[in-house]
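A single protein chain has been removed from this complex, and every other one stays in its place.
Chains: A, B and C, in written order; residue numbering restarts at 1 for each.
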Amino acid sequence: MDSEMDMLKERTEVIIRFNEADPLGIVWHGHYLRYFEDGREAFGKKYGISYMDFYHRGFAVPVVSVHCDYKKPLRFGGSIIVEASHVNTAAAKLLFEYKIFDAKDKSLVATGSSVQVFVDIKTFELHLTNPAFFETWKQKWKLA
Amino acid sequence: MDSEMDMLKERTEVIIRFNEADPLGIVWHGHYLRYFEDGREAFGKKYGISYMDFYHRGFAVPVVSVHCDYKKPLRFGGSIIVEASHVNTAAAKLLFEYKIFDAKDKSLVATGSSVQVFVDIKTFELHLTNPAFFETWKQKWKLA
Amino acid sequence: MDSEMDMLKERTEVIIRFNEADPLGIVWHGHYLRYFEDGREAFGKKYGISYMDFYHRGFAVPVVSVHCDYKKPLRFGGSIIVEASHVNTAAAKLLFEYKIFDAKDKSLVATGSSVQVFVDIKTFELHLTNPAFFETWKQKWKLA
Partner (left out) sequence: MDSEMDMLKERTEVIIRFNEADPLGIVWHGHYLRYFEDGREAFGKKYGISYMDFYHRGFAVPVVSVHCDYKKPLRFGGSIIVEASHVNTAAAKLLFEYKIFDAKDKSLVATGSSVQVFVDIKTFELHLTNPAFFETWKQKWKLA
């Protein structure tokens, strides 16, 4: 694995909708998986491995594991910065780590991680090796 | 159109989740379309014209128009009764009217309606006449 | 009512998430109310009457009526332009009309409208006249 300094990462801002917060004024914990996904997609668009980049090559990349630790309550009326970092691995998997910050005071709101695998878009069969285009991608970024 | 007394209808209970209410304690207005859909599906299961009944015969029934009037705020911590009524029509369309009641005091929370059309599930081409199985269904219920 | 040319309006882009589309590849019709809301909020931020602008002055502006006509199926993998236009009215209400366009080919995907009222944020009591700050707002834009 890379040192954190070397990890490819991207940050994106997400606006918190009023109705994403519950009667206590706190964002429902399930929404964070969507924020993670928005962060992952922003990363994918920057580096060329978005969901659609895989899709157009015949691959789906379903999430097979996800984790989130909530550090402080997130309230409505503001926005967040989602940071998605690619974690390099020898396995045929896509690993990401996430940090969510309050856009205003830059405090850490949540951390998390996800694991995705490569499956054939038609058969949903698991690929035990990296798709060729992803291998090329890794070489380009000196990750393979 | 039938008199309201003769309309086919079905009622189903839906539990309001805590997080479907916003910081004011009020359910977000967009959730009501899901409640309508739950009511429509309960109707479909009772009468044999659920989404999957159409799907298995090669049809999708996309919503092409929807309307909702909100009569009083819906709060968390309870449940609602969704009543879906089929509105008969000569056109190749599925019309439904909805009423949402507070399960506790039976007060009227919202009313609404939707229009669906029949399209081929593969080509998404519009059908200008009723699918045969839907025509049979209408005859069975003396609607054709 | 203003002529359409004179209406205050704002356009905002919304990215369609892969998982907002269903197994037929079509965006679920309920999501459009969220797109409308995103458009209304973009309008509110531009012109100073966002949800939070009302909230900070003690008002909620719940939607009491909404309508949507779906003109063509919206597919995943792209984005849309939501146009929200303020419709002037003498009544103590907020009226908006919406148009959703495919961002790529500019085709019209959906149209709709909503009605909001002014209620006290604590008592949820209906205000039968415009809040003072909204009246000022209307004068500023020559709508009163």
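Please note the rule applied: a contact is a pair of C-beta atoms (placed from the backbone, for glycine too) under 8 Å apart; a residue touches a chain by one contact, two chains touch by 3 or more.
If you're wondering where the values come from, they're calculated on a predicted model, not measured in any experiment.
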Contact partner of the left-out chain, one of A:H67, A:K104 or A:K140: A:H67
Which parts of chain A are in contact with the chain that was left out? 24, 26, 29-30, 33-34, 37, 60, 62-70, 73, 121, 124
Residue list for chain C contacting the dropped chain reads 18-19, 21-25, 28, 30, 76
Interface residues of chain B (partner: the chain not displayed): 17-19, 34, 37, 41, 51-52, 55, 77
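In this text, only the chains that are shown with their structure count from here on.
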Distance from chain C to chain A - Cα centre to Cα centre, in angstrom: 30
Between chain B and chain C, what's the gap in Å when you average each chain's C-alpha atoms? 24
Rounded to the nearest whole Å, what is the centre-to-centre distance of chain A and chain B, using the mean of the C-alpha atoms as each centre? 36
Mind pulling the chain B residues that touch 2 or more other chains? 24, 30
